[in-house]
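In what follows, a single structure is set out as structure tokens and then discussed.
All protein chains but one are shown in place.
For clarity, chains are labelled A and B in written order, and residue numbers in each chain start from 1.
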Amino acid sequence: MPLAYYIGLSAVMFILGIMGVLLRRNALVVFMSLELIFNSANLLFITFASYYQLLAGQIMVFFVMTVAAAEVAVGLALMVEIFRTKNTINIDQMSQMKG
Amino acid sequence: MTINDLNTILPLVVLAGWSVVVLLADLWIPKDRKGWTAALSAVGLVVVLGLTLARGGTVQKAFFGTVLVDGFALYLDIIFLVGGLAGIALAYDYLKRMELERGEYYPLLLIAISGMMLMTYANDLIIVFLALELLSLPLYIMAGFARFNLQSEEAALKYFLLGSFASGLVLYGVALLFGASGHTDLPGLVNTMRAGTGNQALFLFGAALLLVGFSFKTGIVPFHMWMPDVYQGAPSPATAFMSVGAKAAGFAALMRVFVTVFPSLSDDLTPILWALAAITMVVGNVLAISQKNIKRLLAYSSIAQSGYLLMAFVPYANAEVSSDSIAAMLFYLLAYTLTTFGAWAVIIQMEQQERRGLEVADYAGLGKRHPWLGLAMTIFMLSFTGVPLTLGFWGKFYLFSTAVEGGFVGLALIGLLTSVVSAFYYLRVVVVMYMQPGDPPVKQNRWVNLTALLAAAVVVGLAFIPGSVLDLALQAVLQLQ
Partner (left out) sequence: MSGMQIVFLVAAAITLVSAVLVVTLRRTMSSALLLVLTLLGVSVLFVLLQAQFFAVVQVLIYIGAVATLILFVVMLTRSVMDTSEPQVHKNWWLAALVSLVVFVALVVTLSSWQAFPQVQRAIPADSGENLAALGKALVDPNGFALPFEVASILLVATMIGAVYIASERKGEE
């Protein structure tokens, strides 16, 4: 398959991720959109790694996955903690700090 | 080979190792003695500071050129390490007072500083990305350290979501740059740019994504909307630390990457940077005027300061001016660090249980009842405004003059005008402190007092020898390339 298709697919996933982050109110869905962004970057890295025949691109994916695993732990811990006190994780209902 | 590599980044290795030692030692420290953890962390920072100072300004590369230790890195490292010491001094009593005393705070702080130091060494975009995460993740947790307080938790979640979004944008930018050149290391990228073999459009888009990602981190308008909420919600010592650390590290990465790699993109980037700097100065200062909560006020003030810092960045591709303007930025960063920690020290003295004592109106009478604190706060507000006889004045003076030197007279004028606007809200705090009657309850703690008074003394003291400080900054910059 032409590599351009992979690049295009990654670009569309990236935009979908951005849309999800900017549009949705639910913190969990925002978080899932973030995972889409990270995945689109990974796809881009692997694609370019195979274009340039370079290991560096693939290794980067390794670190991105580590970081994603780390982020999921912190982020979900925070969400559960807030849900325990407040029963919602909608971002714009975090009302106490407006103005 | 490996020993040499490790020796080159010895301060970082010691700091990261020390954070684990502190974490383990904390297990044996009884609950009511967490001061020992703080002291242990402070000792580690002092040792690392000594190691950093001892190495001098020699430029060294390590790990196959992925890290580069030069004067620029050392200058910023000293800021981070001193900031870390101030962060511990501010946190110790506050955490005890707010019943948050947990030993985990200090190892997290040390790890965040390791991330910031790594960011200054980074000579490869992989390292930039990992350092960004290494400094951000502990900061998210520190922002949510007051677990029983919903505001703090929400601040942490907001910071986390927007911070991760920024990281995602940076990552995609790195991927595009890798795609454009086949390199992630800065020298490789530079060579591709020089040879013109890379793809210019991809370079530009990658650079733009990096710029947007780091703009989120440093709070540049229009990527600033998370800052007031996070600054207000997070525990004050954590806010103080992140407002210096995250910002300085973000600018460090921007400087390193853009000045080395992207000078040839300046035709496209300079107007964008110009506009971002101008709008950040205007929006930050104008929105700060109507703030009644001191933490929010300082948040908007911090946004405005990002605008001033970014101003030094606009002529980055002009080789004649860029070293001057970056030196001015480093100088300003020092003034900003000292002033910020000092101001937050006063705020922490004033903060009561359940977030009372945080309105500007609560400061009524501070100047008369606690003359030293009042004097210190006055100095910080004057320094933020840029009034002569303070370090902030010289910071702005050098910034504006390099902007003029680079041919951006309009930008310097906007900076000057917004500084005048900023006097309005900074001086309001001073007026409230001295002109209105009141008896604010102040929690005296010697470490916080020491931080405030020391910062005030240095802000005034260094203002008499600005030339030598600027020389230091200039030396730091000369080794950047």
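The criterion applied here is as follows: a contact is a pair of C-beta atoms (placed from the backbone, for glycine too) under 8 Å apart; a residue touches a chain by one contact, two chains touch by 3 or more.
Values in this document were obtained by computation on a predicted structure and should not be read as measured data.
Interface note: of B:37, B:52 or B:114, the residue touching the hidden chain in the full complex is B:114.
Residue in contact with the omitted chain (choice from B:71, B:144, B:163 or B:415): B:144.
What chain B contributes to its contact with the hidden chain is residues 1-2, 5, 9, 16, 19-20, 23, 63-64, 66-67, 102, 104, 107-108, 111, 114, 118, 126-127, 130-131, 133-134, 137-138, 140-141, 144-145, 147-148, 156, 199, 201-202, 204-205. By the touch definition given at the top, chain A reaches the unshown chain through residues 1-9, 11-20, 22-26, 28-29, 31-33, 35-36, 39, 42-43, 46-47, 49-51, 53, 55, 58-59, 61-63, 65-74, 76-81, 83, 87-90, 92.
Criterion: only the chains that are shown with their structure count from here on.
Chain A and chain B have CA centres that are 26 Å apart.
Interface of chain A with chain B (complex): residues 7, 14, 17, 21, 27, 30-31, 34, 37-38, 40-41, 44-45, 47-48, 51-52, 54, 56-57, 59-60, 63-64, 67, 70-71, 74-75, 78-79, 81-82, 85-86, 89, 91, 94, 96-97. Across the complex, chain B meets chain A through its residues 126, 129-130, 133, 137, 140-141, 144, 147, 150-151, 153-158, 160-161, 164-165, 167-169, 171-172, 174-176, 178-179, 182-184, 228-229, 232-233.
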